[in-house]
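Missing here: one protein chain of the complex. Every other protein chain is in place.
Here is chain A:
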Amino acid sequence: MKPLVVEQVTKQYADKTAVNNISFEVSEGEIYGLLGANGAGKTTTMRMVLGLIYPDAGSINYHGKPYSKELLRTLGYLPEERGLYPKVRVSDQILYLSQLRGMSKKDADQNLKYWLERFEVPEYYNKRVEELSKGNQQKIQFIAAVNHKPSIVILDEAFSGLDPVNVELLKSTVKELRDSGTSILFSTHRMEHVEELCRNITILHRSNTVLKGNIKELKKQFPRERVILAVESEVKGLESISGVTGVVVHEYGYEIGIKNEAVGGDILRHAMAQSTVTRFEIKEPTLNEIFIKTVGDRHE
């Protein structure tokens, strides 16, 4: 039984469709990426998974069972907009939120101390949230989402507003959670995070699923259209090779856009005739490019 199965879910708001026929599955110990531009329907999807709003059609199953009140305890949620009591002590509110999800005060306290240690900020235990910096509030927000040991965690833009060091720290924590068997539904605008963390993704655009599947498989579906060429001396006439769509000069050499993979060979031969080639690569598309391509195409 997969921890989370969303099947053909549709949500209609009075005059517009917020989510149209979306399906995906999250396995145990998997981070599933939910991508999309602003207003694509990510938050609505997450809210439906959280049971805040009910789908008009389709079903959502958790470990094979439909939504129930008891299920709330096994869910953890980090909302896109940070939500904590500004004037309440970190310990008070984390314990409160964990207790609301049915954890005993003692266990919650133990977990909180573990997490504060993990984030190297044990001194925040007695601080008010408003005293903390934005990045540190984000750590507390993350603890609020996972302190009660949920089996399904929903992270909406978990890394926004963090400095690179803290992004790494949080990223490694998320991976740890994954490795301990937690299912994570993950949304972000930062494609490099998705590439690093997620096995499968769904890209939403204007309420519709436009792309879905394993990242590796998806990348194979997209043509390789970029060549990285590093050479020791200048290479002339690259633009004139047929099938080249553009050339950008970098310190290390050239980045060349091509129509199809076959053009790569022509470029390599052309370059070797003029100089010594130290690096030649026909790059697979980045998720960023795929995203812009699929979403951007439909913008027009």
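Basically, a residue touches a chain if its C-beta (ideal position, glycine included) is under 8 Å from a C-beta of that chain, and two chains touch if they have at least 3 such contacts; residues count from 1.
Note that contacts and distances are computed from a predicted model.
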Quiz prompt | Which of "Phosphotransferase", "Periplasmic nitrate reductase, electron transfer subunit", "ABC transporter permease" or "NADH-quinone oxidoreductase subunit C" matches, in UniProt, the chain that is not displayed | solution = "ABC transporter permease"
Quiz item: Which residue, A:G39, A:P66, A:G102 or A:G246, contacts the hidden chain when the whole complex is considered?
Solution: A:G102
Practice problem: Decide which residue listed in A:V19, A:A40 or A:A144 touches the omitted chain of the complex. | Solution: A:A144
Practice problem: For the chain that's not shown, point to the residue among A:R82, A:K175, A:H270 or A:K293 touching it. | Solution: A:R82
Quiz item: Contacts of chain A with the missing chain: which residues?
Solution: 12-14, 47, 50-54, 56, 69, 72, 75, 77, 79, 81-86, 88, 92-93, 96-97, 99-102, 144-145
